[in-house]
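Note that one protein chain is taken out, while the other chains of the complex remain in position.
For reference, chains read A and B in written order, and residue numbers begin at 1 within each chain.
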């Protein structure tokens, strides 16, 4: 598609051509990436360990001993 | 040519030159050496011998003022090895259109490197946070930084002294008369003007750090001329709001940060 070629051409001239713009783009993208990666991995970790975390068992040990 | 030592030749010629006679008359008679036939070296495929056989007629040359001026040889006998392992697939064939594949070629490289740079930035941030965070106070120190006090333990008119962050902490449950008396003080007469309400969020309870602002002794509660504290070291008198009234201390007794969790519980720090 020529629009894709156009997009890559503009991306190259705007961002990748100069090292300074490349660095700025990398640093700016690192913040949302960090948040997304941390949230994603934590969610996956909680998923594979469902039922074992404290948040999952919070209600079980109340004053009135509930059945597990 | 004549085979003579250089020095002899020069000497003979210089003599001839100084006398003004032609040099040929003084030169000795030398028979030319016999012609020696030297066998040509065996033909080898060296760069040298190949260079001798490179064409000097089949050339292209270009000459221009502002452009490239060059002479190019046709190196059709040189073998160039196959570098296709190091080439991009889009440009391997000689008939491929480089302009069409330019976007893909550039973008794969730049995007991969950019993604790697983002991941490396993430790693660097984590490492720096870990190292700098190591300098922050340890969990047990943070746990001792705040103290919770049950105010119902203090009867009215009495004060309580406790240790907080290594310093003495005074908590006084004030009576209504004391609160009234402090509210009526004219702050313009004070060395360190502060209203009572500025110092005590809940006027019923006065919470102070019991360190004299002069040289650091611990003042005595319910002593002194102003119904507050008296520092025995150098005679500083503080009033019922901990403000300095008489004596060498420059500032009022310090009020620590605190919060009332509810009617009876205050968290200091």
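Convention: a contact is a pair of C-beta atoms (placed from the backbone, for glycine too) under 8 Å apart; a residue touches a chain by one contact, two chains touch by 3 or more.
What we mean here is this: contacts and distances are computed from a predicted model.
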Missing subunit (named according to UniProt) among the choices "Cytochrome c1, heme protein, mitochondrial", "Histidine-containing phosphotransfer protein", "3-hydroxyisobutyryl-CoA hydrolase" or "2-methoxy-6-polyprenyl-1": "Cytochrome c1, heme protein, mitochondrial"
Option from B:13, B:30 or B:50 whose C-beta touches the chain left out: B:50
Which of B:10, B:98 or B:144 contacts the chain that the document leaves out: B:144
In subunit A, positions touching the absent partner: 37-38, 41-42, 45, 48-49, 51-54, 56-58, 60-61, 65-68
Residues of subunit B in contact with the chain not shown: 1, 3, 6, 38, 41, 44-48, 50-52, 56, 73, 75, 78-81, 83, 85-87, 109, 112-113, 115-116, 119-120, 122-123, 139-140, 143-144, 148, 161
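The working rule: only the chains that are shown with their structure count from here on.
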Centroid spacing, where centroids are CA-atom means, of subunit A and subunit B in whole angstrom: 26
Subunit B-touching residues of subunit A, taken from the complex the two chains share: 4-5, 8-9, 11-12, 16, 22, 25-27, 29-30, 33-34, 37
Parts of subunit B lying in touch with subunit A, wherever the complex brings them together: 100, 103-104, 106-107, 110, 114, 117-119, 121-122, 125
